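Of the protein chains in this complex, all but one are displayed in their positions.
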């Protein structure tokens, strides 16, 4: 690895900015999450025409302030990390850069409103802080369960795609362009809106046949929402049971009657009363 | 504690109003819940313009009747409780006061329509009766399961917020203010409406790209509704299994070292190796 | 009981109409379910103005045919049942009567359109046939699980009522009658539509504050849909596990080493090799 030696000052900064063990590191994380969220809220408010007209200048100044703050933070991160290239090329490094680039680009290229939206990717920086606050431990549990049931969910989505295509085509034929089902992509969009039970109502069946087929589709959608729920619940239940079992069972056998003992605190066999081997021990220094 | 001695009359009232063991106490609770609900219904009906025009006077009289009833009840509660300050400052005491204050305030300040809405907080008083009726036992089970999975649900909602922000921005860029996505907060509102499968249809995508991205968002929303369900179900299943196991394992104490033994088949103490009493037995006729 | 002796003919009819063991009885059930469904479909079609204008006469004739059929069936049921009063007063007897009364009443009282709707209660007669086809066995499993979690679900719905009342009032204050939230009952209706994720879109928030509060309500509704699901799933999982355990465990103890044996087919102790007592036996004639 291209890891360099850090000066004591770099090490100090590294612990505060990247670490989470010291109180200073935790305060830094808390401030960072606050600054990120404020900056995201400002971008959102700036997009409201009324507020932009009244407070546009203020929002711009605040935005530049945040950009400078993030720039300084980004520079310090590069300066104090032991593996500079590794940080810059990492996902977090790229997100950190994306958080400040658009504002500078808006100086060079005037009309970059859509580009400025990219600044909202700053919200992804929250993941960094979540990770540090060890909340990602819970997220990892969830992610692991999702990953284990990934193939099942992929199959489920393939079936959903086929189902929505079939229902979309059926309603395109039954209702036709006159009733809002202007083309097959629109009809498939309608089928997804319906089967996921979102139901905007911007495209709705009007004919009796179309309504009957729609109702069937809704009932099917209502029933198959149970499938991903069942998959993930079964996975989470299994994970929880497995975790508990692993905690509970470090079983030993009685050397006399070979009965199984799962309680780590037991000293004597519950079946014959003879002394048990030590739990997890190498059977050494056992009397 | 600032607990005072109660006169026999105060004790009698205390048992009826605060207690639930006596038949009189239960009747009082039942009447209270009926009065609260009637009063809430009256407030609701009074807000309908047509009914307000016809029966406004009647509703006002009924409302004053209820307010007087609640005032008398509040006074008696203060009078008969052994710890007056404790009651007044408690959450229930504050809710009891909020239930009657707005009506009196409307005499002093004429235009207090929004303030009168606060009277609807009376509905929170139902919790008191639910608690007494021991139905909150079931609520506690639910609350405990929710609390244990609280961190997982917090992580889930953080991810939801980030997801809805990203989808909201995407559609703001793709659809633009012309198609109803006037600003980013509106777009995020649309994303929440869509991903939670509510789907009002007040803001809907019109362009093909916007519809394709929306459909993806719906399918994701449809799949991740499985996650909180899975979390809570796994928690409730575990709680139920734990409860059942605790019921099934009838624990005994070793008569020699008083260690706890849960296994019904154990004959000897796992701690000291001496014989155990028989399970479920009266410790008599033990060999 | 007022049970009379049946003539052989009555017994024969009783077996066919009420029973399900004989082939004739099963054919009768199948025909009955077909007639009921056709009659329900006819009532539905007759309500469509266009079809009523063209085929109104035909529908009326068909309806009278069905009514006569049901009348004959009802008469035979009374005639052949051993306990006449019991049948007439039973839930099924009342539903059978309700299925034919409205048509006769329409002769006496001309304008009884709403009354004719009662004929649709015929659909409840399907339950009788489902029961006979032993499909209600599955329904009973579901009903038992629902009943066991009844108190939890009651608490859940009380909380839902309180939650929707609070959200309804909040939006009544925030949006006001100008934006469709004309009165508190309408606002509560909107809150129920929103929190259950139905989302018609007939009443929607317009102000920023209203939308923010609504979005919060949606996310809460999206999360708490997990609660009834969790309750019922945990109950069904427990029921299934209990059923399986009861099937699997009829445990015996080895008379030599008291090891537990759960396999019903085992003849010898797996621990010490001595002969086991017979399963389920009274320990009599055991060698």
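By written order: A, B and C. Residues from 1 in each chain.
Throughout what follows, contacts are C-beta pairs under 8 Å (C-beta built on N, C-alpha and C of every residue); 3 or more make two chains touch, one makes a residue touch a chain.
Everything quoted here is computed from the prediction, not taken from an experiment.
Asks: Sort through A:90, A:158 or A:256 and give me the one touching the missing partner chain.
Replies: A:158
Asks: Among A:51, A:118 or A:238, which residue is in contact with the omitted chain in the full complex?
Replies: A:238
Asks: From the list A:80, A:160 or A:188, pick the residue that touches the absent chain.
Replies: Touching the chain that is not displayed is residue A:188.
Asks: Since one chain isn't shown, list which residues of subunit A touch it in the complete complex.
Replies: 151-152, 154-156, 158-159, 162, 165-166, 169, 172-173, 177, 182-185, 188, 194, 197-201, 204, 208, 211-212, 214-215, 218-219, 221-223, 225-227, 229-231, 233-235, 237-238, 253, 258, 260
Asks: Identify the residues of subunit C touching the omitted chain, counting contacts across the whole complex.
Replies: That gives, for subunit C, the contact residues 40, 43-45, 47-49, 114, 117, 120, 123-124, 126-127, 130, 135-136, 138-139, 141-142, 145-146, 153, 156-157, 160, 185-186, 188-189, 192-193, 196-202, 225, 228-229, 231-233, 235-237, 239-241, 244, 261, 263, 265-276.
Asks: What is the set of subunit B residues that contact the non-displayed chain in the whole complex?
Replies: Given the touch definition above, subunit B has residues 197-201, 229, 233, 237 touching the missing chain.
Following the convention adopted for this analysis, only the chains that are shown with their structure count from here on.
Asks: Hey, which chain is the most central one here, using CA centres?
Replies: It is chain B that sits nearest the middle.
Asks: When the C-alpha atoms of subunit A and subunit C are each averaged to a single point, how far apart are the two points in Å?
Replies: Using C-alpha averages as centres, the distance is 40 Å.
Asks: For subunit C, give me the residues that contact two or more of the other chains.
Replies: Answer for subunit C, listing residues that touch two or more other chains: 197-201, 229, 233, 237, 258.
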